[in-house]
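Let me begin by handing over the structure; questions about it come next.
Note that one protein chain is taken out, while the other chains of the complex remain in position.
The block that comes next holds subunit A.
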Amino acid sequence: MGWTRKSKSSIILLAFVAPALLFYAVFTLAPAFGGVWYSLTDWNGLNPAYRWVGLDNYIEALTDDSVFIDSIWFTLKYVLFMVVLQNIIAIALAVLVETRGRSKALFRTIFFMPNMISMIIGGFMWLFIFTKVLPYVAVTWGLPFLDRSWIGDPKTSFFSILILSLWGGVGYLMVIYMAALQGVPKSLKEAAMIDGANARQIFRHVTLPLIYPSLTIGIFLTLNNSFKVFEAVFALTGGGPGRATQVIAMNIMEEAFQLQSRYGYASAKAMLLFLIVFLITLIQLRFMKNREVEA
């Protein structure tokens, strides 16, 4: 009796899980494990036969592919700027918007709006701003600092990409931080105020420790999304001029689908991307989870 009931429950479990598992296995698990396997081969799109090459692809990517290494450095630089700026701006906006009365809902609506729009659409709109509007404004209003090659010069276009990404991403984190701020008990802030703390001290020593779990989430989300950046760069610079603004995702795309279709080699790069993201998020979660406090 006990055994049959247990096996019956297992059968019901499998029946409920099967549809999800089927799609998941075919479109996520199989490509993931397949990718690991192909990264160890010299499979390419032109030749159906392929052979095992061990870690050769990985070694080549890390030692003999300056374009790939450049794309890693460029992506890391982007991630660093994004993690810092996006979270600081989002927290600042959340704190400021929370102080508003009637206009709170309106500001929240406005700041979140770009998150509803695809980065491709937003990217083309900003391309219009960078290539048409700013040069016009610079000339007619005599503002020479606006008159620069926002897209053509890789030093400047890095910041153009940042501006677009922040524009499109800050609102999402702001909503998360606003929810966290609403969870901070008023009584604690009042107690600190009675004790003579000023606004900055209250924020630093009362509010910030209590929204720390959201900071963990916010940084986690920014890390994950920034390593995968593709659309923003695709729409603004296409990775150019040359390959000066090429990010990792773009480098993998190019290797797999545009150059000589070296799928095996591109898969090794894809696995390296996974390893980088995985290690860095693991370290981040470890580090930040240890510092969280209870309200």
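One rule holds for everything that comes next: a residue touches a chain if its C-beta (ideal position, glycine included) is under 8 Å from a C-beta of that chain, and two chains touch if they have at least 3 such contacts; residues count from 1.
Basically, contacts and distances are computed from a predicted model.
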Identity of the absent chain, which is to be given by its UniProt protein name, from "Carbohydrate ABC transporter permease", "Orc1-like AAA ATPase domain-containing protein", "Sarcosine oxidase subunit delta" or "Spore gernimation protein": "Carbohydrate ABC transporter permease"
Contact with the hidden chain (one of A:55, A:84 or A:113): A:113
Touch criterion as defined above, residue of A:62, A:76 or A:121 at the omitted chain: A:121
Touch with the omitted chain, as defined above, among A:79, A:175, A:192 or A:206: A:175
Residue numbers in subunit A that touch the chain omitted from display: 6, 9-10, 12-13, 15-17, 19-21, 23-32, 34-35, 38, 93, 96-97, 99-100, 103, 107-122, 124-126, 128-129, 131-133, 136-137, 167, 171-172, 175-176, 178-179, 214, 217, 221, 224, 227-228, 230-231, 234, 248-249, 252-253, 256-257, 263, 266-267, 270-271, 273-274, 277-278, 281
